[in-house]
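Only a single protein chain was left out; the remaining protein chains are all shown in position.
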Amino acid sequence: MIAPYDEFNDDVIDIRNVTRRFGTKRALDEVTLAVPRGVVFGLVGANGAGKTTLIRHVLGLLKAQAGTVRVFGRDPVLDPVGVLSRLGYLAEENDLPGWMRVDELIRYTRAFYPGWDDRYAEKLLESFGLAPAAKVKNLSKGQRARAGLVVALAYRPELLVLDEPSSGLDPIVRRDILGAIVRTIADEGRTVLFSSHLLDEVERVSDCVAMLDRGRVVFAGELDQIKQSHHRLTVRFDGGRPSPPDLNGVLRWEPHGGDWMATAQGPLDEFQFAVAAVGGEVVERRSLSLDEIFLAQVGTAYVEQQES
Amino acid sequence: MQIHLSTSDGVPIYLQIVNQVKYLVASGKLQAGEELPPIRTLAERLLINPNTVARAYRELELAGVVTKRRTAGTYVSAAGSPLARRERLKILADRVDALLAEARQMNVDTETLVDLVRQRDEALDATTRSPVTRKER
Partner (left out) sequence: MRGAPQAMLWQIWRRHRWGLSADLAYLATAPAVVALIPLEFGKKPVADVLGLVGVAVLTHLVGVFSYGFDADLVKKESVYPVRGFVLPVSNWTLTWPAIAGAAAIIAAWPLIALGVWRPCGYATPLWWPGVAVTALLGVSQALGWTPFAHHWLRLVLAVFTGGAFAAMGAIAVALFDADERLLVGAFATVWTFSFVAAYFGVGRARRGEPVAWRWLDRVGPRFARNRAALGAFRSPLRAQLWLEMRRHGWMTPIFLVTVLACVIPMLLLPNSPAVPAWRILAIVAGMPLLLAGVVATGFGKADPFQRGVLLPQFMATRPVSCGHFVAAKMLAAALSVLVSCGILLAVMLPWFFRPDNLRSFSALWQGVSTSKVVAVATLVIVYWIALSWRQLAAGMWVALSGREWVGVVSAFGFGSALICATFAGLWLSYHPDSRERLAAFTPWCLPAMLIAKIAAGSCCARQLLLRRLMSPYTVGLFLAVWCAVVASSCGFIVWLTPRDLWTRASIAQVICGVVLMIPFARLAGAPLALSFNRHR
């Protein structure tokens, strides 16, 4: 369907060692990330972790100060047209020109994309209940997000980039946006990159997840693997312990009755050995939701920072 | 087919689908030969990644609960019924385990628990029998 890329590999987005400073603050610190074709890639992290900065690098709105960014094998700064014409973008601070009417917005936008699907746009407008004669600035926030979604989807872009698409929106609009992601990915070969701090959304639709914390990638990989490598374990020590042992891979200890509850990262059997070595026993294992993993990872980092 | 997903308890979504389909088959709400919704439809309805649905269906196929027919479409397999009783018991065993764990934490011994189960069963029988009209309606 699409010719193979001329550079690097078949990853749709390939970010290598990208560093970005704003003044003295490091917004991105040696970030390396690859988004393979055909996946939904969720970008999670606290506010100010660098999600938006990363996405703006993908769009070419920011120039990498160090490292390389390739989208479809091209540099989005040197070849904005080549990248942007194959990409759909919707952001939280959706700044569609307010003076345009919805039909004018459609007419204007469709001129840029040869693959624009009029019937699909029509269908989306109808299902979202967007009146063609309404001015964009008079639309509610949710309707504006939907209008943005129409102009980001109607040409069936190969890559859909959504930056905090649903924050501050009501559940019905959020459903529409998630539905758009699901529908996009159901079309063969399309890729979605989206950032969100609504982690249940990310967990629902993502194949892969990367977590950013203060400009660094904490982990990145397939959601299943991430979930399998994080555990919440109840550990019982003979005769109890006043304080938990210092074990590799434990992100956080919490007292739990007479036992200790560990949030751990890494292979389970290794951890069981380690616990046995200090005279303990894993009595229960439970997998974590992405929310809990996020809290454990970022929360720990916070404690470390306080100590140091 | 009613499926409810929860992302708060850490159980992977595909596993939730697998468990719930098994439960639906076991409880007879899904009959043998009935068609499951296509992957894309279910994904859009549940707002989850289609790959997740596909994985759940694959697992269900491996477990023999459903069969894929060549003309596309996934059906509850006829072999589902003999498996049903075992599945049912397995699901109940999970619930009983949870109940026992809770009872232990509250210092209630198993004898008292079993008595309680009996009591509740009688009470339930009484309530379901008396308002017959409600059932018919």
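The chains carry the letters A and B, assigned in the order they are written, with residues numbered from 1 in each.
In this section, a contact is a pair of C-beta atoms (placed from the backbone, for glycine too) under 8 Å apart; a residue touches a chain by one contact, two chains touch by 3 or more.
Not measured: the values here are computed from a predicted model.
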item	value
Chains still shown that are in contact with the chain withheld from the display	A
Among A:R107, A:K123, A:K141 or A:R175, the residue in touch with the chain that has been omitted	A:R107
Selected residue (touches chain absent from view) among A:V18, A:L54, A:A91 or A:V275	A:A91
Subunit A residues that touch the omitted chain in the full complex	59-63, 77-81, 83-85, 87, 89, 91, 93-97, 99, 101, 103-104, 107-113, 132-133
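Here is the rule we use: only the chains that are shown with their structure count from here on.
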item	value
Whole-Å gap between the CA centroids of subunit A and subunit B	32
Touching residues (chain side subunit A, partner subunit B) in the complex	40, 175, 178-179, 182-183, 185-186, 199-200, 203-207, 224, 227, 232, 286-292
In the complex, subunit B residues that touch subunit A	5, 7-13, 40, 43-44, 46-51
